[in-house]
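For this depiction, one protein chain was excluded, whereas all remaining protein chains were kept in their positions.
Showing chain A:
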Amino acid sequence: MTSVTTRPRRRLAYTLDVKGSPYIYIAPFFLLFGALGLFPLLYTAYVSMTDWNLLETTRQWVGFENYAELLTDDYFWNALFNTVSIWLLSTIPQLLVALVVAHMLNRSLRARTFFRMGVLLPNITSIVAVTIIFAQLFGRDFGMVNWAIQLVGLDPIDWQAGTLSSHIAISMIVIWRWTGYNALIYLAAMQAVPDHLYEAATIDGAGQWTQFWKITIPMLRPTIIFTAVVSTIGGFQIIAEPLLFQSGTGNPTGGSDRQFQTVGLYLYEQGFGLYEFGYASAIAWTLCLIIVVMALVNFSITRRIKSG
């Protein structure tokens, strides 16, 4: 009879263990995410509905006024244009070059591991150092790029002063840092493509290039979607490069005419330069929504790549 009384209790403990313990295992992540992710997210939403300057003691509820102001703010639209421009100029060449680099690394090379690790080096160097060096390379009077341009007989360019020229210079930093990273992701995906597909194609007489377009790219579709979405998220948040490109002056205006101020930098200027926390929070949320929309658009475009 004892078994009759103990069995349900044991069964309960068993059920709890099976059904309950997984939640305990994953709880640390959700607790951390709640404290460091969700709470700031919601709190920022609340702050964005207030008129709060850190230098003033008052804090007023203003509803959606900050957002309304943002939509008529020339500097916000300017920053959004700059962000999109720098993102396009950096992401498209970056992913294309990464594909080619991955394709080359996928062949049987001498010292393959060396080259594979090598492409990741730019990514692990300090962004501060990289940007400062690039700012020197693109210097007006003694920059190496201008020196090279003059060798060819062209006029030197004031890279920081122009809109397009500054965007190109900043995109170069992004491309230099992230191409290798994306190449490694593509490489990993390429290695998962079964060899027999290539063998069959070779037997059918398909050349290298055809194989690349007809087999490799379609097989890489999920990875390309992934990198495109991640690059979108990263590209829209870009802040360190434009901030440091104007280095030394300590001001986040992104050039004398805000010609390379991105949305992230504008957020930083409003929040931590002018201490307008309410307005900066509204920018943060708007930026978040823009990223979500752009990521979805990107997802829907890249998924059209024909799968094998």
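Operating definition for what follows: contacts are C-beta pairs under 8 Å (C-beta built on N, C-alpha and C of every residue); 3 or more make two chains touch, one makes a residue touch a chain; residues count from 1.
Simple rule for what comes next: contacts and distances are computed from a predicted model.
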Listed names "Cytochrome c oxidase subunit 2", "OB-fold domain-containing protein", "Rod shape-determining protein MreD" or "ABC transporter substrate-binding protein", with the criterion being the UniProt name of the chain not displayed: "ABC transporter substrate-binding protein"
Of A:55, A:121, A:152 or A:192, the residue in touch with the unshown chain: A:55
Touch criterion as defined above, residue of A:60, A:125 or A:251 at the omitted chain: A:251
Candidate in contact with the missing chain, chosen from A:49, A:95, A:145 or A:284: A:284
Missing-chain contacts mapped onto chain A: 35-37, 40-41, 43-45, 54-55, 57, 132, 135-136, 139-142, 158, 161, 233, 236-237, 239, 246-251, 253, 255-257, 264, 267, 272-275, 284-285, 287-288, 291
